[in-house]
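Removed: one protein chain of the complex. Kept in place: all other protein chains.
On to subunit A.
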Amino acid sequence: MAEVMVTDSNFDDIVIKASAPVLVDFWAIWCGPCQIQNPILEELAKEYEGKVTIAKLNVDENPATSAKFSVMSIPTLMLFKGGQPVKQWIGVQAKDTLAFEIEKVLH
């Protein structure tokens, strides 16, 4: 499964009400480091297919959600479990760092 695009209007349904953990990437087209993060997230989406949703939220197009979670720097990554953010990263993160935290919320 590929990454899921989320927006201000479907964020509640896809992220907050989800039963499985969701990793949300706050990104924008003009953000260089976001382009580095992207292939790492694609790999995670493949490896955790069916277990964890990897969601991408474009901050340009979805200011309400970005503001709600006080995102002021991108890329920001937030891991949600049971509708609550349990972990947040600012700046590009290695695959192992993200996988380590994903494993923790899965077990």
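Following the convention adopted for this analysis, contacts are C-beta pairs under 8 Å (C-beta built on N, C-alpha and C of every residue); 3 or more make two chains touch, one makes a residue touch a chain; residues count from 1.
Quick note on the criterion: contacts and distances are computed from a predicted model.
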The complex's invisible chain, by UniProt name, from "ABC transporter permease subunit", "Ion-translocating oxidoreductase complex subunit E", "STAS domain-containing protein" or "Thioredoxin reductase" = "Thioredoxin reductase"
Key: Among A:Ala2, A:Ile90 or A:Leu106, the residue in touch with the chain that has been omitted   = A:Ile90
Ask   = So which of A:Met72, A:Val86 or A:Leu106 would be touching the chain we can't see?
value = A:Met72
Task = Check the options A:Ala45, A:Val59, A:Leu79 or A:Ile102 and report the residue that touches the missing chain.
result = A:Val59
Note = Omitted-chain footprint on subunit A covers residues 28, 30-33, 35-36, 40, 59-60, 66, 70-74, 76, 90-94, 96
